[in-house]
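What you see is the complex with one protein chain gone and the rest in place.
Moving on to chain A:
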């Protein structure tokens, strides 16, 4: 199963790569076993796989939220394996957690301001860009984010992460718990974000839809790469279809 792990990416060196990562949370058992995840500049990479495959864990590993005892993470050619998540944010990585990803008691606008906390320059243009991307947030900017619907909350969460002007945006199941219509809408927005040159790395439950928009797909099984290819090729692969996409 691991022979796909080191399959080279098309084109030049990837913008962000977590290479041969092994590790787990704290002193617990290893969850990842030599897992490799990478994304090119301005492309969308999607991590799919069955429950408990370590999809979210792999992404958290790339973001520095668990201890790796082997493997490395490189951003734009620089080794960032030793950096804390906070330091990675200041290096241009944006992360949207799966749950508790907004400040519920604060207004939409305050959520965006907090996203830009590290910035000392004028944040208005970025905020306008976020409002242009998610027009509904402009209307609701004075409302507490906790009062919004599930889909709108996810927009706030993504918007908050975009406020740092990241070069790579990591999304942990952005469509969890939202309706299919909202999901399509969110995927459209994610494609739009990628078009502006931001690399997207996301974990998705809705494997089929996610692979359709993915330049690159990673199928993880038990913390290791099972299949790695372009999203289209994975969708066309009869083996992947049969085992992971339900035929």
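The rule is short, and it goes like this: a residue touches a chain if its C-beta (ideal position, glycine included) is under 8 Å from a C-beta of that chain, and two chains touch if they have at least 3 such contacts; residues count from 1.
The definition used in the following text is that contacts and distances are computed from a predicted model.
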item: Undisplayed chain, where the name is taken from the UniProt record, one of "Formate hydrogenlyase", "L-lactate dehydrogenase complex protein LldG", "cytochrome-c oxidase" or "Branched-chain amino acid ABC transporter permease"; value: "Branched-chain amino acid ABC transporter permease"
item: Residue among A:76, A:113, A:185 or A:212 touching the omitted chain; value: A:113
item: Listed residues A:103, A:134 or A:187, member touching the removed chain; value: A:103
item: Touching residues on chain A - with respect to the absent chain; value: 85-86, 89-90, 95, 97, 100-106, 110, 113-115, 117-118, 160, 164
